[in-house]
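Shown here: the complex without one of its protein chains, the others still in place.
Moving on to subunit A:
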Amino acid sequence: MSAGPYNYSYIFKYIIIGDMGVGKSCLLHQFTEKKFMADCPHTIGVEFGTRIIEVSGQKIKLQIWDTAGQERFRAVTRSYYRGAAGALMVYDITRRSTYNHLSSWLTDTRNLTNPSTVIFLIGNKCDLEGQRDVTYEEASKFAEENGLMFVEASAKTGDNVEEAFLETAKKIYQSIQDGRLDLNAAESGVQHKPSQPGRNNLSSDQQASKDNCAC
């Protein structure tokens, strides 16, 4: 039988949340395409992106859901939190209002995801130092108080974008190793490499069954 293997062993689900105009779609685009998207239109819906990364020698496929930030869609976008392994919560360092709303985004995230979901705070647009409205120290303190990971990043220059997505994945992978994350729960937002249709998948999936038994 032909092998035709998938080239990754896990799938992680991410969501990106935060106020309108903080640059969520640009961060996603920078991460998946390594390009800055100028004049990015407002997202009316939930965009979807994917990229394969490597953590500790394991290939992981990230499935990223980039949600609309507009307040009127808030009730609808809430249904996308469920089953996220990682949540990237974004604000704009040049607009204090977007920072002030973080606690409300955080409340939603905590209520709608499971305890093992990794939340990463991103202060976007750090290339616009001159227009800074929120200090690094202030946001850093907020992150610490709430147990979030934190960086300042720029979707325009690409600074720290890669890091934010990768660090989140590392943390999730750690949770799996520690056994804190139940792999087979649909809520976990993590899946093993799916079985290959139409072929015997004994060899490649033995690993998976072992892990499943462990939890």
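Note that in this section contacts are C-beta pairs under 8 Å (C-beta built on N, C-alpha and C of every residue); 3 or more make two chains touch, one makes a residue touch a chain; residues count from 1.
In the analysis below, contacts and distances are computed from a predicted model.
In the listed set "Eukaryotic translation initiation factor 3 subunit L", "N(6)-L-threonylcarbamoyladenine synthase", "WD40 repeat-like protein" or "Rho-GAP domain-containing protein", the entry agreeing with the UniProt name of the missing subunit chain is "Rho-GAP domain-containing protein". Within the set A:Leu27, A:Ala68 or A:Leu102, the residue that contacts the chain not displayed is A:Ala68. One chain is missing from the display, and on subunit A it is touched by residues 2, 4-6, 11, 13, 44-52, 61, 63, 65, 68, 72-73, 75-76, 78-80, 82-83, 184-192, 194-201, 205-206, 208-209, 212-213.
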